[in-house]
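== chain A ==
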Amino acid sequence: MELLIKNGSVYDPSNGIKGDKTDISIKDGKIVEKVSSNASVIDAGGRLVMPGGVDAHSHIAGAKVNMGRIMRPEDTRAGIKPRTKITRPCTGYTVPNVYAMGYRYAQMGYTTVFEAAQAIMKARHTHEELEEIPIIDKGALTLFGSNWPTMDFVREKNMDKLAAYVAWGLLASRGFGIKCVNPGGGEMWGFGKNVTGLDDVVPNFDVTPKDIIVSLMKVNEMLGLPHSVHLHCNNLGKPGNYKTTLASMELAKQVKPSKDRQVLHVTHVTFNCWGGTNWGDFESKADEIANYLNNSENITTDMGQLIFGSATTMTADGPVQYANAKLLHAKWANGDVELEDASGVVPIFYAKQVSIHAIMWAMGLELALLTKDPYKVLLTTDHPNGGPFVNYPEVIALLMSNKKRQEEIKTLHEAVHKRTKIPGIERELDFNDIAIMTRAGHAKVLGLLDTKGHLGVGADADIAIYDIKPDQIDPSVEHAKIKSAFQSAAYTIKGGEVVVKDGQITATPMGRTYWVDASVPDEHTEIMMKDIRMKFKNYYSINLANYMVQDEYLTHPKVVRAGVIPAEVS
Partner candidate 1 sequence: MQTVTLKPIKEIKISVEAENISPDKFAGKTEKDIQSLEAWMGNQKTTLGELFSVKAEGSGAAADTKIVMDGNFSRIKRIGEGMTAGLIIIKGNVDMHLGAKMSGGKISVTGNVDSWAGREMKGGELIIEGNAGYYLGAGYRGETCGMRGGKITVLGNALDFLGEHMCGGEIIVKGNAGILPGLSNNGGKIVIEGNTSRPGSEMSKGTIIINGLVDEMMPVFKAEGTEAVDGVTYRKYTGDVIVNGKGVLYLK
Partner candidate 2 sequence: MTLKVTLITGRTINQGATIENKTSSDYMEATACCELNSKDVALLGKPGANVRVKTKHGEVVVKLKENNGNPDGLAFIPMGPWANAVVDPDTKGCGMPGFKGIPAEIEVTNDKILLMKELIARYK
């Protein structure tokens, strides 16, 4: 199969292409130097061409996503669409069904999405859902931050065992990388408590969140995993938590990256750049985070942008969800996973006239606009925590147009003026910035820039064409057009196949599931497994033989190899 995209106005940041009229040749699902004259041709007619969108942090599959669906029939009915000849029925707004998940991402020109948190013990469920999300490539990050083996090995200061455990845990869960959520807090939530900072000691395990974060960063680099540690900071959801976030970022200095990427990705900053001491003096400290990012080299973040309207908060941070439910008098699902982590799901409605929400809306934007390098701030909504992913085009429009921001600010609670810097920020991002924040940056942060997030030869032929002519539009003024163009791609091409045309699904191939197979010396695994076997014998409620995710749950696997880097290299 050959395809040629002609006359596109191409934005391909990692190859330095900024709006040049470049042709893209595709053969057998990859981008190639050139194609034969038999290739079918898409004439982009000067329209915007970008690599397929990549999302490094979204909640698209697994136990908590499904709990969101089960507890929210009122959300399910909000997005109903009957089946068609090509598509299965779609449901939901904040918690779409598996089909809507794939179709709606594809309709926005996205082709790769990573689920941000799975407990190993519930990974089989995650993969069952990933297996049914059509079109997009996907993967899932695995939780390690409160696992008993993690804390035991951290306390023993045995990085070989910890590395072996991480490698084994990724295999067991078919996971892509290390997710660390409120480290130590998940364990403490087992008895209804929480850690309050990086130096609290987790009872019975005698480690601190700081120890856990640093150790996980070390083994992440020992293993040379494609992605870095992906951190949801302690104290999330508490006013004043920006200090914890900055202190967590500071820890990254202790570890050298094993490859050309960050050593720490701090996620959904909207929820952890909070100033003030209570809800009364609550304010944005996104500027402080941006300032830190501007002066450091090995940390990346994502926005977790807030979208007004309905959202469903879901996270492995169990205690924060209990606090949310109590504060909002909302329904609450909790999902502790034995020996591993916690989780919670709580619906929320973000209202423009609620001061906290207005301030939070500003935080993600401030972070993105005050941080100079767009590779350091990825565009996310922490779907569906800040709001559903279908609102990315709204965020793009806000980032590209100060006019739109000012119009929006007029409709918000006045706190947005006093407690945030957003009204005075004039910066407007360009298409290159947006391409980084929605594609190249994500791919780089995930360590997948070889095949994802760019349009160079050898890349996967995942491409989006939008109905915008970059040289004929002023995004600052015509922000509504920007938004609608990004909502509904003129073409989405996935693995060389046209899957969306004029915003409509035209084909529903199955994407691949990425996971990382990391090698460690056998003797490390053997020693580590002694502990693991003991834990299964005494503590787990299932047997070790039934724990690992079987091959049957990855019908289209894409294995990324990694492993312990020999001492002389590291």
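A word on the picks: all candidates are chains of the complex that A comes from, given by their letters.
List of remarks:
The criterion applied here is as follows: a residue touches a chain if its C-beta (ideal position, glycine included) is under 8 Å from a C-beta of that chain, and two chains touch if they have at least 3 such contacts; residues count from 1.
Here the structure is a predicted model, which means the values were calculated and not measured.
Looking at chain A and the listed options 1 or 2, the chain it touches in this complex is number 1.
The touching residues of chain A, when paired with candidate 1 in their complex, are 71-75, 77.
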